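As you look at this complex, bear in mind that one protein chain is not there, while each of the others sits in place.
And now, chain A:
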C-alpha cells in the first residue's frame, strides 16, 4: 500500500513535457531508472543478463507489478531517451550471435564515452588499434603491430610495456577482445562506435551483405568479395547443403557455423549460477 502511494507520487512529479506535450513519450519509474543506471554502469550486457537486471529492478522497486516484456520495456525507455539523442541499442556478438544491449549516442561523438576513463595518449592508442583492426582482412590486429605504433601517439610518451597494460585495460573495460595475442573490437565498441566508424573510415569500413551493419569479423566470398557475419552466415545458409554466394552465386568456400540455441541457453544459465555462487563467497 505504501509503495503504491509512493509510486503514484513519483509518477505525478514527471515534468510536463512528457505528459500532454506533442511527443507521446513513455513514463519513467524508479524501475526504469535503476535499470538505466545499471546498464550504463556495465556498458554492455548480454540479453540473459539484461532480463535478470530487469527482474531485479522490479523486485527492488515494484514487487507487485508484472514484469513487462523486455522489448516493450526497452521501447518505453527509448521513447523517453529520444529527446536526449541516446537509445538502448540491441546488437549481436560477431563470433556467435549472442544478443547484446548498450546505451549509445544517436549523434556521432567519436570515442567520447571512453574519454572519461583514459588519458589522451591512451585514447590515441585505441584509435590506432581501431584503424589497424578496420584495415585488416581478419578483423584482428596483432599486439606487435599495435605496439609498434607507440611512438606515433599524441600526448605523453608511452613505452611499449605501458601500452601492453593499456591494451589490457581496454579489454577489461569491454572495448577490445583479445584472442591469442590479437585484438578485435568488443561488441560494445561496435554498438557504440558504428556510426563514428562509418563516417571516419568510409573507404575501409566493411558491411555485412545480409544485415547491412558494420562488419569487423566475418566470412567473405573469394570471387566477388562480399562479406557476412558468422551468425548471419549461419542463419542464411541454415540447412542448405550447397551454400552459394548471394551476390555472385559462386560456391561458398567456408565452413558454415552452426549455433545451437539449446546450447546457448545452457551456457547462459551456467554463467548465471557461477556468478551468484561467486557473490555468496564473500
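What we mean here is this: a residue touches a chain if its C-beta (ideal position, glycine included) is under 8 Å from a C-beta of that chain, and two chains touch if they have at least 3 such contacts; residues count from 1.
Here is the rule we use: contacts and distances are computed from a predicted model.
Chemist: For the chain not present in this complex, what protein name does its UniProt entry give, out of "creatine kinase", "MAGE family member F1", "serine C-palmitoyltransferase" or "Hemoglobin subunit zeta"?
Modeler: "MAGE family member F1"
Chemist: Among A:41, A:64, A:152 or A:239, which residue is in touch with the absent chain?
Modeler: A:41
Chemist: Go through chain A and note every residue touching the omitted chain.
Modeler: Contact residues on chain A toward the absent chain are 9, 12-18, 20-21, 28, 30, 33-34, 36-38, 40-43, 52-53, 56, 60, 80-81, 83-86, 105, 107, 109, 112-113, 115-117, 172-173, 275-276, 279, 282.
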